[in-house]
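We show some of the complex, not the whole, and keep each chain where it was.
Per-chain numbering from 1; labels A and B assigned in written order.
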């Protein structure tokens, strides 16, 4: 299978999963705050192309794509959204606290910026233990405003830790544009360099670019050259939290929205594959594959039992 | 605000801010999302338009630095109100709050003041989960130099917030999110500039005292009705200021009834309920007919799944049952079955209107 086709398959898979969640969210059975990745899938797919299962990933509130691209179990994700016992945290964490240790997706957390130091701590462990693996920290451009980002990056640079910082710059923190949060000429890449990271920015909707540029950074990290940051310019299609489109609120310029929709990673990849001659039937096949997987995951999530609140007192302390 | 018969808690919170900004032309108000289209559950809507973005503004995601900036502006002479959408996010700012805001007036020997109010919103339900539903009121109450105000009712909240803002000491103002849609007749809203009551007696009775604050006041009032139907008449006493020196009406009530249950909306151990129970024991030891009861959340984090939160939060029913059992009185089966039956909504939403997702 061509690399492009593989990317498309993965981007499409995440897209359709997120759309299925969105479609069913209004049934009021997935009762937890949910931040969809729709529009930003190319980042996770491009980065994950260079990672092994041994590499460890941390993420933020908007984690579905990162979890899935790293190989996190779809069934356990959907079950988690439904608050079921078979969910990846047994219903305790919900959408904002995903984990699939077998896949090397350690965790996502709900407080902006607060999983960044965890990823760096993971890298510290990897370095001290001389492990043949690295860490990845995903976060939004809003998280770079937190001191936690800065302090973590400083320490990673100081000790040349094997960690890649992936900043998904989707231009907004909830409804707030960059203009109320960062000075006009802020370059996250320059900032990262000044802190001591190798840093570069890419078109986050171009999965091949994400994959190839991050491959170089990751090679450097694995070679012991110290941590790096990749800033991926991208865009979220739907509301910050929840299943709907919210451009009726007018917080994003119409042209900006249109510009980014025209560069939807699914569309861009599909166009490229069409141009390369992928047939309608092959496209449909891919869709059908994903649909089957999704249906199975939803069916099994719905069929799964709820966790028993009698066990609520368990795991407050480690045994 | 508009001239309509009813108003909500969120509207009153909003009104207090508008009034304060008008009354003090130097006042600043800021917070994440303050001027966005949703305006922090509608509680800050219109402030940007009315007062301009120099005085009412959104901010970077940087809770610690921005809290320090709020303190610095307050020290310089700007009255400041800052809002955080969840108390949990404010954990980042404890250094600025405790080491600076709380102590400044004291450690600089009264030479400067910190006219700063910080609104913190407590999440609950719809999968808020472990890091979006914490109420750390006991932390703030433990720190000398901070005032802690925890409102519960729509008729009082504008007055309470306005007074907090106008206070020259730092005030932590903790709003339970389930209160925001609470309705009240406009006619019942009093003078916004009056001195608010620290303790409020919502109902009187001679058999038992129910002490509560924040959202638990609403549950306590339902419980009081249930108990009355069962022949137990209660004082319902709200401690909206977390300052033992203001709690005399609590002590008076317990001295009268000899029995007390203290409801908390935070983890039970080392809690505000613990302090109230302690103070009550100190002041009313001779009058106590039975050991005081405290009732709060279990000592584990809020899980996310709806299946796991069913009994996480005490309700009116829990209060009623606890009071009756402490009196060693049975609840007649017929009555017992009806308790709580008027609530058909799922337990994890404040009302049918709530559809998620945040």
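Keep in mind that, in the parts below, contacts are C-beta pairs under 8 Å (C-beta built on N, C-alpha and C of every residue); 3 or more make two chains touch, one makes a residue touch a chain.
Here the structure is a predicted model, which is why all the values come from computation and not from measurement.
Copy numbers of the protein chains across the entire complex in this file follow the formula A x2, B x2, with one of each shown.
Everything that follows uses one rule, which is that only the chains that are shown with their structure count from here on.
Residue ranges of subunit A in contact with subunit B, taken from their complex: 25-26, 28, 31-34, 83-84, 87, 89-97, 109-113, 142-143, 145-148, 173-176, 180-182, 241-243, 249-251, 306-309, 312-313, 316. Across the complex, subunit B meets subunit A through its residues 32-33, 35-38, 57-65, 88-89, 92, 126-132, 298-300, 303-312, 348, 355-358.
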